[in-house]
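First the structure, in the form of structure tokens, and then the observations on it.
Left out: one protein chain. Kept in place: all the others.
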């Protein structure tokens, strides 16, 4: 018997916190009313917001130097779904899971879909993997996959992506996310143009295999695992590829995949404007693709991204429906805690972006009132929406304080009993 | 009477150096022959290469903190052309001048064209300026120009650009370069999408005024003078704008206008591949848009850019004809010396790129021989082509050692006599 | 007669806002009480906090490309003090002014001190300037000042710094801040070691001239105006210099003077630990030394710096008394508005840092509970302390909403009448 947190446990914990929440929510509601904002209407919008969980994110992550296992780590897909369900149970903010193949390839996709549904979960975009060799693989991705000089390697990578689509179809997923590590460690190693053309040719084959209502998300990344050049290194290359492929191809923005100092919110605006924003891999970073918890390093940046998204939604951009996914590496925390925290952080910045007075903002922008416009954003960002988020969770049957409840629940300790330690070495690669 | 360096002076100086040059050139030629390279054929290609001088570059530059005037600085357009002619006389590498309006707006463009021709100079792309207000200007560019919320400001900026085109036509220039500082210093100050759309609208009017055989070069820049967001901040935005406008619009690459760690040579490859490479503003930088002398900080990067260009040329890319211009700020050197040095540095890296064994490179790339491919580049880069460059200059009537000859010539001292000190304050702006 | 905002005007405006403030403050107080925090005690600490205004900051700033004048800009030191007094009148957070010589060199320092006192202002550290030449200067700072190869230049720079100390003494200032732009634009231009030794030698002379109770603040900066190398480029060099000089020499941290991705709060911790933290030049930046308004780009970073400062204060670090100064360039806003906004932003992040539960934080840190520790910081950061700040201002006789009151007051329009346009050209330097 697998341990689950009971609805009763949530109810009991919430009951202890309710009076204070009501006081705080009421105070915030009065304050918002003075600004002309109906907090309950905002609550409805926040309640409708969800972010997908990455199947790989519920296991402990690592660096090339080491991985330090956690206790009670999921042993397989069943355990991962269970952990995802727990996150959604408490936060009510993560209704879908994004699977990564072949790491989480189900033996029976139809059964998996039913199992997920029984846990209240659906599936978001599926992810392919051609940056690692699998045992028995006939040719190697050491020097690339979709852009490899050798057609046999490209064919293998294309076939794998098409397999992912087929699996995803069965699971009810809407899209395929393609990230490749293809690139070069040395100037001269790769002909940039030839490699890009081979990538386009491979992607065209994958594109042709997309179901009618599917999308393919192209994920760019500045560097790592290739350290001199990467085939899809920036949003410009991503946009070119997506445009060459066709309307089903769009550009995915991972917050950690940019050069230092990049204005990511502007990239979001550009992709929205040209109909090519696929969605996000949320995380935070200080140096590179650090895969830290969302909003843990630069929460204002996350807010500014949601400012663009809310602006796009409110002005009625046609076809605007970005996909939201977490993509983090949890090296020093309980992954369930990090994912709950991150989902609520993303929700927090979205909620704050909803508080922006857009009419006043437009007026200030038109009048070149730089400081006035800025302060409109800042007022929203400085507003503590914690009571709003807790209220939304409470209304939906979630926990007022998911972290506290989770820690008190004994979930991790129970899983440490149920799940024998994962064999994963901590030796690193270096 | 204005001082000029005489052909005799060049001849005399060259004569002293010729024997050593011949020895060095012969040794290099033997070495290249062993690699299967005909050095004389390379010399012909190098001789055909030219880079445009920026009219603003012959004056001393400065920073927001101060400008420290040099001696004998040009007082106006006549002096600037004279300095440019001297640079070309000695280096034979700078046959054209790129003018900046209104800084160097001629009262009589036809006369100016003739004057330049008499000095052996032509004109490359002309540059507009809507990042500064001119005395008596009816509305201000303080909050932008082509993307300003106020149509009156945009109209002024559009009209100025069209004026530049008309002047350029008379001068025989082939293109207009448009760089704007439009952007924001505060999150919220500007609606990114609205600003971009206004920019596109303004540019469309400028585009419509282009002569049949002209191009418009869009120059992106990450930051400065706007420090939070810039309308055309990266090559992605530049590409979008150029594509929206049409085939005459292309993307100019200034080497200092990118985020830290950016792989510029890959941007070059992408723009070439999609037919949108306008050309270059050459300079070097370590931190931001430092506008240092070309190749003074990262000469290997400059070589890698030329590797892309030579590759594109040799594989016969249709319509491939990038414009080459220097764009530097000479704060602590004699600008003439810096421009001669930089022109020769650009030439040096081009010459080295011509030495790359492309068949062997392609073979190594196809075989995934990363180190072998890299060493082919490195061998070319490590080759000292100084004798080749000197030989090319000598054959064309230039100086074997332009710097030494210039310093010995007394040119600057003579100009300090001819040209009273420029009134430009050194007070800075801060 | 010079226009001033009357106490009555403040009282009237505050009266309209008081009821809402009381509601919000009471709600926050209840919430804090639940966390075990006495909000009134926090208010007392916030009330005791002040940040110095830069005399140069009340004028409109610019870039090397242009300066766009504002209306009613201060014509001289009198006007500047008047603007500073207005900022302090409304915010009650800026009791001192930091002067910059020779820009704001008084003809009669004793009189100036009295004048400032009558406005309720004192003086913080004075700043020297050897990065610009002054009219009639016998030798130039073009190639450096305190580290120049020529002793005559170094002597001039040393003498100027000693002049600044003497002026500062009369004014009651406690310290001299030394920032030099000395460095190099070219590899090879400067011998790094020789230049550093000359710098140390010059600084030792300045150090010797310090009054008994004075400090000298060494301000490092990564780049600009020197673009390849800077003599005091990082905190390591700053620390070495301060250590060589003696206990009166300390290291000033300007938030915009670091390499990309630098963890500034850790530098603060290191300098505190080794007794060498002088204080701060507050501003914000996204790319380089952008000199944007404090907290406008990365407010969480500002909070994390104050987390270090509050930690140092609360654990009783001996001699811990950093100097707080704003140092911003206001290119697109009314400088008075920007300085008020920035002072309140600095205050906001300080107030939030005071809310951190340090006992719980230490416990989580000791238990390696990374997420728990982080959430303790985040809870403080997410708390909206706006009512607290307004309450503190109100209690001290300032404005509940300084920005709104200032805009409604007509101050700037009155000054535009009183002060004829400043002659400063907008031509830029480039």
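So that you can tell them apart, the chains are marked A, B and C in the order they are listed, and the count of residues begins at 1 in each.
Here, a residue touches a chain if its C-beta (ideal position, glycine included) is under 8 Å from a C-beta of that chain, and two chains touch if they have at least 3 such contacts.
Because the structure is a prediction, the values reported are computed rather than measured.
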Among the chains included here, which ones are touched by the excluded chain in the whole complex?
A, B, C
Option touching the unshown chain, where A:172, A:211 or A:225 are the choices
A:225
Any idea which of C:102, C:236 or C:421 touches the chain not displayed?
C:236
Contact set of chain A toward the excluded chain (per top definition):
56, 61-68, 131-133, 140-143, 181, 185-187, 189, 222-225, 227-228, 260, 285-288, 290-293, 296-297, 329, 331-333, 426-430
Chain not shown, touching residues in chain C:
142-143, 149, 184-194, 196-197, 222-223, 228-229, 233-237, 239-240, 258-263, 265-267, 269-270, 272-274, 300, 304, 307-308, 311-312, 361-362, 364-368, 370-371, 373-378
Name every residue on chain B in touch with the hidden partner chain.
20, 23-24, 27, 30-31, 34, 260-261, 263, 286-287, 293, 296-301, 332-334, 337-338, 341, 348, 368, 370-371, 374-375, 378, 381-384, 386, 403
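Basically, only the chains that are shown with their structure count from here on.
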How many degrees of rotation map chain A onto its copy chain C on CA atoms, rounded to the nearest 5?
180
If I average the CA coordinates per chain, which chain comes out farthest from chain A?
B
From the mean C-alpha coordinate of chain A to that of chain C, what's the distance rounded to whole Å?
39
How many angstrom lie between the centres of chain A and chain B, each centre taken as the mean Cα position?
42
Of all residues in chain C, which are in touch with two or more distinct other chains?
260, 286-287, 293, 296-297, 332-333
